[in-house]
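Presented below is the structure to which this report refers.
Presenting chain A:
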Amino acid sequence: MTQMPFDIFVLPFTLGMSLLFAYLLLKYAHWIWLLPTDDKLRILKGFFSQKSLRACGEIFMESLLHRKIFRVDKRLGFMHMSLAFGWFLLIVIGAIEAHTYAGGSAPFYFPIFFRFFVPYEADFFLSSVYVQLMDAALLLVLTGVGMAFAKRFKSNIVGMKKTTKLRRRDKAVLYSLWLIFPMRLLAESTTSGLHNSGGFLTGTLGTIMSYILPLQYMEYPLWWGYSIVLCIFFLGLPTSRYMHIPTEMVLIFFRNWGIKLRPDNPILEEVMILSCPRCGICIDRCQLNTNLNINDTQAVYFLQRIRRNEDYTAQANNCLMCGRCASVCPVGIDLNAIRNRRRLNFTPKEVVLPYDNKQQRQAKVVYFAGCMGHLTPHIKNAMVKILQASGDDFWFMDEEGGVCCGRPMKLAGQVDAARQLMDKNRATILQSGATVLVTSCPICYKVFKEEYNLNISILHHTEYIEQLLKSGKLKVTRQDMMAVYHDPCELGRGSGIYEQPRNVLSAVANLTESSNERRDSLCCGGSLANLTLPSAKKHELAKQTMQVLTANNPDLVATACPLCKRTLQRAGDTLVMDIAEVVAKAMECK
Partner candidate 1 sequence: MWGYSIAKSQSIVYDQNDRTIINYVLEQEPSLRTCMACGGCTSTCSAGNLVPFNIRRLNTLLQRGEYSQVKKEIYNCMLCGKCTIVCPRGVNIRNVVLKTREAIMNSEKSDANDTNAI
Partner candidate 2 sequence: MEQELGKNAVWANYQKDIADDHYYYCRSCIRQAFLPGSERMFLHIVGNVLGKDIYDDPKHTTCTGIAYHSDLVPQETTATVIARHFALMTEAGYENMAISCITSFGLYTEILETWKEHPEEEEKVRDYLWKATRREFKIPKNIAHTSDIIFHFRHQIAEKATRRLVDVNGNPLKVVDHIGCHYAKLFPSKGVGGAEFPYVLAGMVDAWGGQQVDYPERRHCCGFGFRNYLVMANRGYSVANSHKKLESMKPYQPDLIVANCPGCAMFLDRWQYTIEQMEGKTYGANGQGIPVLTYEEMAGLVLGYNPWDLGMQLHQIDVEPLLLKMGIDYNPAGKHELGARQLTIPTLK
């Protein structure tokens, strides 16, 4: 190549692209700069390690192929994949094609406008293959654009009941994105039509167009248009939702390097908020939407409000924190944690909570029923029976009531006061000299595990009972009843305990399945995390969840959370029991 290919229409693209790159570089640098020192060290350590490689792999699988979205819905997955991966292919193959042609160096706009600068059937290594590959990639992208376009008007085409709502600025960027590829198609087809070149798509279209259209007058404006549309998209990107594309990659790296959401680190939260692509998958997962028709509080809207500096108090509070959205979020945003962080703390720091645990004893196993456990004496009594049968040296720590575990306080945003409660309980537990802490309440369980730093074994009672059964310390007789298991949010999605309860339940009853299990299980509605939902609405949720659970007419709905039990047993006629109760009953029949 002797002369650098140039035409003035490449300027809008070049300008937009350069500004975007500059902006992103500054943004990335700023984020890293603001990270706490230990997180900076994590980056240093992780940068040249396998962690970065794993991050690249994840970016390929999630950002390009959108594996997680595929899991939610294949059509929706294909739409996202075709857009992202198709565009990626266009860039990569285009770059290889252009650099092969140019034999090395070429300006960075050259691959983008390659067909304009090389309109004829060029003859270089694999040139005819590149032409067909590029057309194939373009077709892939265009399919995605077509689906996205259709989704705007009829969202169930891609398997979604509801799609996100947009602002005017978002629409401008969205339309520019949609226009990029049709513009490219038209521009390349026009050039191909004029020069009798092009692949199966652009060539054919170009030939057809050449019969009916004055292509010589259209070619130049179309390439201009292509460049301008690209420019608008790049300039609009940082303030639009498409910022998620460059941010999500940062998030994936951060996550792989081990950077976690912490109270003193608002950067990761910002990265997470910007990473939300507003795919809207969370909307249909949310029972507030599907069961109660409340559709302004879902994660996507909540994050959007934060991003737009709108008042989000109501949205922060009106959430069950069941985690159903987070469990399918393709970007893996820690939605509950963000929601919790954004709840306001109305309890002054200087408030000193005046109470303390009344008793202190020594024991190997400490049992903590929790506040909710005291609302369900059957569970409490069953556990005492099981603990007695186990032969373990145990102490029922809150037998006479005690200090709350602190999680409800934390969920309500009152973090300093919550810390005080945790400290009180922590001291009591440590002083007891116990090696095992058993709790009946998954709400307590999660906070004991995540916030107490106890360094002893912390077990939910289903885990504990499973151990007793395995070790033969506990003998049970299988009951002749068909039981369906309800995964409590805090135990299942919240703490990843799916199998132990099922193992225990299978030993004492005939376990049957329900349509919503494990990761997909429904919230009972009793959630303490929702601060504002009226009790009548909670009851409505409970009834619908109960209907799903009892679809196959089981004899028993078994759960592993006092709050779920309490909520569900008022929402239907089927017997609702905690697994501990079933086990205690199975012990009696011996």
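The candidate set was assembled so that all candidates are chains of the complex that A comes from, given by their letters.
Keep in mind that, in the parts below, a contact is a pair of C-beta atoms (placed from the backbone, for glycine too) under 8 Å apart; a residue touches a chain by one contact, two chains touch by 3 or more; residues count from 1.
A quick note: this is a predicted structure, and the numbers were derived from the prediction, not measured.
Of 1 or 2, just one candidate touches chain A in this complex, namely 1. Those residues of chain A that touch candidate 1 in the complex are listed here as 317, 344, 346-348, 351, 353-356, 358, 371-372, 374-375, 400-404, 406, 408-409, 412, 414, 417, 421, 526, 528, 531-536, 563, 566.
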